[in-house]
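All protein chains but one are shown at their positions in the complex.
Chain lettering (A and B) follows the sequence in which the chains are written, and residue indices restart at 1 in each chain.
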Amino acid sequence: MSEDTSTQDTTTEETSGETAPASESERRRLQEIWAAGTEEPAWVTAATAEGAQLMLPRDQASPVEVAEEGGTLVNDDRLYELEAAEEETTILNMGPQHPSTHGVLRLQLELEGEIVRRVKPVIGYLHTGMEKTGETLTFLQGPTNVTRMDYLAPFHNELCFSLATEALLGIDLPPRALAIRVLMTELNRVSSHLTWVATQGMDLGAVSMMIYGIRERELLLAFFEKTTGLRMNHNYIRPGGVAADLPDGWQEDVAEIVEAIPKGLDDYHDLLTHNPIFLGRTEGVGVITAQECFAYGITGPPLRAAGVDWDLRKTQPYSGIEHYDFEVPLGQHGDVYNRYLVRMEEMRQSLRIAAQVAESMPDGDYRSEDLKVTPPPRKRIDESMEALIHHFKIFTEGFKVPAGEHYQAIEGPRGELGHYVVSVGDAKPWRLHCRTPSFAAIQALPTLMADQLIADSVAIIASIDPVLGDVDR
Amino acid sequence: MTDDAAAPEEEVVAPEPSPPLPPPLAALVEAFPAATLEHSAAGQNVFRVEASHLVEFAQAARDAGFEMFIDLTAVDYYRQRPGPRYDVVVVLLSLQHNLRLRILVAVDGDVPAAPSITGVYPGANFYEREVYDLFGIDFTGHPDLTRIMLPDDWEGHPLRKDTPVGSVPIQFRGTHKVE
Partner (left out) sequence: MAEPPGFLTTTINSIANWARYQSSWGATFGLACCAIEMMHTGAAHNDLARFGMEVFRASPRQADLMIVAGRVSQKMAPVLRQVYDQMPEPKWVISMGACASTGGMFNNYALVQGVDQVVPVDVYVPGCPPGPQSLMHAILTLHEGIKSGEFVHV
């Protein structure tokens, strides 16, 4: 066949030359030759203006090339050789409206064929100005603002802000308030990781994980709604304690959660952990070393997956979490698969903590005794003029916080969540800065994704679990 | 890096003798006399350095065991204090010593400038861009100092205290209900 086309080719060039063909039959004949894939005459190029088709005559092509085009020979290495020779890269814009970037992350990928050579993350598409809004809200209203930051971990945001405020105020909390905070944040860690496993599965083609992960998450959200009134963005943990006591029957709810979700986790392990497709997509992909984590400020599960035993709940405990028994899972290789395993085990450990809290929940008040911070109970407002004035002042002016600055860090589901609060002795923070784990992780994406396949980029993005509200604030 | 044997003597030399300084901090105080230790309590170890010394101090801190970059931000003390208007705040973490370190650098001027520490801690890259974007603080030596949060054509720096919040008046209009 190759001989045929080459002979036709030579005759075409002789007859047509550089000018347009004279007759309609000649034109049709040339059209057929061109459609057959041989070298086109010049006038065809001029008419279509799409450039040459770059197809070599068969007698000039090497046997390897012919075999590869025919599909009888598969040689992956040749692909890379050709790209290196051509030195041609493609810029691919991914996002901000893309289903696999977990929000409005935009990446500019420089591709060499299938290989990602350089990545530039472009963020700010969800910049909400929360740090500015935080300066206009009182310390009591502050959690309303920050809870919408990392919307998968609202309790952690509230807790971090409340701890920073309480450190500036210098107040202590009753044990029940601390225990409720631990219970809610640990359940929140589970719900956040469930969303992660749902989206990670979906990004790698396991759409059923999406259904399963959210099925389990509904259990937790129902409990959150019962406790706080909202499924997300709770504004429940506030400076001076929590907004309300746990609802009636919370022990049964927690018991159900602690029993049901590990069964779901077993399902996920059955579906994913030894699944050869999942292993192929995750093992050895997106490796980050401990040193790189330090340099970029990456904390949380990616750091632990790289083998560093660092969990703020153990090393710098807060809110009485040191009283509960749990373990910190560690990885070895720092790849996507290790991050998956670390998060899966973290969910079990968090449920362990929740079960212990439910068992040992102390009695007492759920708010601080400090009357400057805590509004009077509803019943007292009806009886006492003082209480009414007090209540009014707390909710209009707010309480004044002594001047000072404080950096408070807690272990969020994505890593170290830090709030840097500056007070100048007013009822509103002079400056509120949120150090968010996703922001640090996003800037490591160029390192993580360099020289990986483009198909793996979604696995890598999902594995660092970015929340764009957390990145852009 | 930290010399455990030298640490007890450093407690006496340190500016605040009452709480014993952890060895890495003591080593840092010794190695870098230009930095002043503002306070060291409740897990908050705050140093203040001159802007010109920031890079060297960050290098010294990294050598003293503060291997992890955590945070970089700024505070605008507009009409709140005499002297320089802005503070650049750097938060570092030492995993091996379980210590936090905060570095304050005062900067001032219409176009305040501080040296970039991206050469010491690459993770400061996005943080410095954010501070440049929202505060207008110039980080000299930064590889790519461009706006990060706001659109490229934005004018002004919204987190400065003399910039208003930018809220629009809320108007309530008649609503329409679908039957």
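Basically, a residue touches a chain if its C-beta (ideal position, glycine included) is under 8 Å from a C-beta of that chain, and two chains touch if they have at least 3 such contacts.
Because the structure is predicted, anything quoted here is derived from the model rather than measured.
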| said: In the whole complex, not just what's shown, which of A:Arg231, A:Lys372 or A:Lys393 touches the removed chain? | reply: A:Arg231
| Thinking of the whole complex, not just what is shown, which of A:Thr144, A:Asn275 or A:Thr447 touches the missing chain? | A:Thr144
| message | Given that one chain is not shown, which residue among A:Thr195, A:Thr299 or A:Gln316 touches it? | response | A:Thr195
| remark: Absent-chain interface residues of chain B come out as 149-151, 154, 158, 163-168, 170, 178
| remark: Had the left-out chain been drawn, it would touch chain A at residues 96-99, 103-104, 124-130, 132-133, 144-145, 148, 151-152, 195, 198, 210-211, 214-215, 217-218, 221, 230-233, 468-469, 472
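Heads up, the rule we're going with is that only the chains that are shown with their structure count from here on.
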| said: Between chain A and chain B, what distance separates the C-alpha centroids? Give it in angstrom. | reply: 26
| remark: Given the complex, residues on chain A that touch chain B span 123-124, 127, 129, 131-133, 135-136, 167, 293-297, 299, 308, 310, 315-316, 405-407, 409, 416, 418, 420, 422, 424, 430-431, 433, 435, 439-440, 442-444, 472
| chain B residues within the chain A interface of the complex | 42-44, 67-71, 73, 75-77, 80, 89, 91, 93, 95, 98, 100, 102, 121-123, 125-127, 134, 147-151, 158-159, 165-166
